[in-house]
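Complex shown without one protein chain; remaining protein chains in place.
Let's turn to chain A:
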Amino acid sequence: MAELSKTDEAVDAPAEATEEKAIAAFEAPVERGEPILQVRNLVKHFPLTKGVLFKRQVGAVKAVDGVSFDLYQGETLGIVGESGCGKSTVAKLLMLLETATAGEVLYKGQDITKLSGRALKAVRRNIQMVFQDPYTSLNPRMTVGDIIGEPFEIHPEVAPKGDRRRKVQELLDVVGLNPEYINRYPHQFSGGQRQRIGIARGLALNPEIIICDEPVSALDVSVQAQVINLMEKLQDEFNLSYIFIAHDLSIVRHISDRVGVMYLGKMAEIGTDAQIYDHPTHPYTQALLSAVPVPDPEVRENRERIILTGDVPSPANPPSGCRFRTRCWKAEDRCATEEPLLAIPTRFKGQDTPAAHVSACHFAEEKTVLAV
């Protein structure tokens, strides 16, 4: 009996020690310009099963299949891509709302994908999320005060009990809502105002990273601009790092410092906004950018439109080699057998040109497609 408890302790002690170490690491500040979040080969496969009683796996939807990127302190990383390319799954994985099949998410150097208990709660304090749909992301049976105050109830160490109401009103003020609205219900607000409530909830714990999963795509264009500007203002005020997921290319360019382009569960190209928008080297990025609406009719007539043929292949059965080869006009035999790595293309290596950024294509070359 005594031996048994001894071995238990021996197992528990290192686990507790790593937990303590992780929590201590999460509290350390990160210098501006240092990576705060490093994603390495993140994979999420959703199993496809057959059978009612005895389920057997017949395949997997490869929603996210080996995604790697860094997020630096104080920057905004935009992630773009068409519907179903795995953008939202990446957000859920980073929020630890889904369990990653493989890969690591390093927050301040510590892998957070396998955390539990106190350490997990400590991470959650520092990484928060703004949801896409302001109509389903607020509990209709709670007042605004309860919704924004809930983070303080879950993490009581952030604000003492008597202080919470004042804190909630401060947050309402910060996001541009009247602090007197504290007792109202979400349905009494418009879409833009609801999204501000969602942002206030995300800000409550004073996080370092906010993951925005299409935060403005459910809003009117005029309200989109308000919310984007509010988010930029808050970023300066609280030194936040954003991961901004969207499919609206112009909004992503407006808010992002760097942009990653996703296609079918993989990153196609990552670079600064100028590199991606003005000097895209991946054919998919070029096709995506050529679809951006141009308000000037004369420019519109003169520019080249790249029209892709076919549909996005099923993520349950992606093409071999390069995922984009089935729709790519540059595809050759090599693309079917050899998967291009996300790296700086050899032809641009060592050159001091904006085209020298990582791009997962064997035949990467510069092409100006955005006529602005």
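By definition in this document, a residue touches a chain if its C-beta (ideal position, glycine included) is under 8 Å from a C-beta of that chain, and two chains touch if they have at least 3 such contacts; residues count from 1.
The definition used in the following text is that contacts and distances are computed from a predicted model.
Trainee: Looking only at the UniProt record of the hidden chain, which name from "Putative luciferase-like monooxygenase, FMN-dependent, CE1758 family", "ABC transporter permease subunit", "RNA polymerase sigma factor" or "Xanthine dehydrogenase family protein subunit M" is the right one?
Mentor: "ABC transporter permease subunit"
Trainee: Given the contact definition stated above, which residue among A:Pro35, A:Gly86, A:Gly103 or A:Pro151 touches the chain not shown here?
Mentor: Residue touching the chain left out of view: A:Pro151.
Trainee: Which one touches the absent chain: A:Val43, A:Ala102, A:Leu120 or A:Val292?
Mentor: A:Leu120
Trainee: Tell me which residue among A:Thr76, A:Thr101 or A:Gln128 touches the hidden chain in the full complex.
Mentor: From the options A:Thr76, A:Thr101 or A:Gln128, the contact with the absent chain belongs to A:Gln128.
Trainee: Tell me, which residues in chain A touch the chain that this view leaves out?
Mentor: 95-97, 120-121, 124-125, 128-129, 131-133, 135-143, 145, 147, 150-151, 154-155, 176-178, 180-183, 185, 187-193, 196, 198, 201, 205, 218, 221-222, 224-226, 229-230
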